[in-house]
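Of the protein chains in this complex, all but one are displayed in their positions.
This part shows subunit A:
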């Protein structure tokens, strides 16, 4: 027998300890973690035990168990139970904690929640039996395996608290035993080895226990036991029916705060105008804020949701140069693109504005003057990078170089993408002008600074109060705290540019405000464009609750810099009460990249043929709350087909709605509720209340799970009661079928309301199909019978379309960005309604592929030689034509999926 081991792997630790304890004679060999020792596995795996018969055991637990069997000791069921529990529960949880602590450098507390429960379980079991070991009086495979799992935690200096006293005793006892010590010395000399091992793990493995994975966390929600009181209360509420519920609020523009009302002002980070937003941008701010805004409206709260494009700054100027337009034209163009995208995604802004307005100038200059009067501005000379080739001062983002802090090679002038620290452009090593690649020189210029250190005291006092009363996401608090901890420095608020809000001082005539000072003021000015009574929202902290949505990179500007401007201006501004920051959304396994054409961008989502509501659903389902998450085409297909089609769609129309049509001539039947029905009502009510609680805390993803749970309960309820069978039975059976159908269709109606923030068009479709009264669009904590017996419903038709594998596969290819840059544009060109050869022509497509490649190279060469634009354009034209032919020859029609996914109506 030969045992292959790897240093730093907890599995090897177990196996080695088992060898030592049992004394079985085994040949040991340490191999590197990359070595393939199990012939049929695609991934390297240690430990692995090669048996004499040629079999291979590659699970650490099985190896331990086998070694113990060889000593002749009988395996009791208890041992087996422990082994299985360790493999499925404990090990993944431990790995997740270790991974996040050692590889990602997060705090150890994060994963401990899950782990704590497990540790309690071990502790309790040891206490109960009062045996020194897990399965009796001697060391068993169970002890070794659990020890091997927990030992790395201790070596990573996660300490166990007093509550795990017994567990700790047991662990210490084993750790100090000779075999275990030997094993630890050989397999896990120091914590560093463990880190190396962890880094080699495929990322999703340790994370899938809890972090980034897109799976719902299975919580105890389904097991919630209902007391009789709860059931009775839910039933009483149900009986009251629609009349008992408030009517939906009618909003009239302009919406203004009202006394004694919940007044909620919602902003989402202003998208920068020169880019088309990608899915990550969309979920990060506008979509998340939209769900919350729609939810607030359903709760009859008084809300205003504003957003707009952030239009000033060098990036716009440069883009304008590129496209040969004026900055204003660029803004107009992209503002329209943004508006269209958000419209397509059904984002319910009360007002979508822009920052290039005279209101912006007035308000920004007013805040500036107030800061100046109160001595919160400093005057200083700044060394700035100037590109002499382009003859202009370079804005931070137009300089690239090596990060002075972490030596990352592609750090931008304002921030390093790798270490995330803000940097000063002139500190960059080897700076390069991004436009012409020349090396810029340092020149000095007068600038104004916001004196953050002077405002620090005020800021901290405010933060303390806002954190105590508001819902700031954990990352927002963390980022803010680390900013303040690093010490606040004065920040420059002016720039040598033309495209911006002018600085209203004589000696700064040719300067404008720096975007980060200017942009957040956009929230105020956009509101001012919406209503001249904007101050009722923005200078009214007593009555208004301000929710700001953004991705995490925007946090410091909203939690430190902008509040400092507001506080320093001393004008009773409304400051953020709830700062909701998302983590990043990755695309498949990497990042979205406009330049490489990787990922789905807002304007392309439409062309995929997948309806906006499906996009909304999926993005919200994987909303990066708490952890980064990833967009994956396969997962999209899976979630659409399993959650929407098989769960929601199946319940709402294939069952609830369809039964009413088919068996009861479209009228909601009479309902006589028995205990089971009441329990369902209690269950639904409970999920509804959970969902409300989550949404009040802006935990959008968790709330969505409650909705899906309701539908799941509904499906189970119908499955158990089988109304389609009972309808053919005797009188009592038929009545029962009626009751079940009636209750189900009311659950469907409730779902349509709860879904509204997530999938507004689907919600409207359901309500149209059910002919639900408009009044039902109010959410309370109660589940009411909104569709009473006798209510006539409309035509029922399928809500969702199945997504097919090949359709998703072709989309994945289309957005994978693997084609070279020059050809990228070509793939976006859709063939006209031209003749499509069915089946495709292999020969021809091969030829064409070669030609396309040749042409691509030609264009690249021309560009290198700086050939005339007209010439290049002509060649690009040819390339496009070739690509088009190629697509046809391959028999693909990029438009095909579009027709498939189209909605029924």
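Note that in this section a residue touches a chain if its C-beta (ideal position, glycine included) is under 8 Å from a C-beta of that chain, and two chains touch if they have at least 3 such contacts; residues count from 1.
The working rule: contacts and distances are computed from a predicted model.
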Name under which UniProt lists the unshown chain, selected from "DNA replication complex GINS protein SLD5", "Eukaryotic translation elongation factor 1 epsilon 1", "NADH-ubiquinone oxidoreductase chain 5" or "Sm-like protein LSM2": "Eukaryotic translation elongation factor 1 epsilon 1"
Residue in contact with the excluded chain [from A:28, A:87, A:103 or A:337]: A:87
Full-complex contact with the absent chain, from A:61, A:335, A:566 or A:810: A:61
Residues from subunit A at the interface with the omitted partner, ascending: 39-43, 51, 53, 55, 57-59, 61-62, 65-66, 69, 80, 83-84, 87-88, 92, 202, 204-205, 208, 805
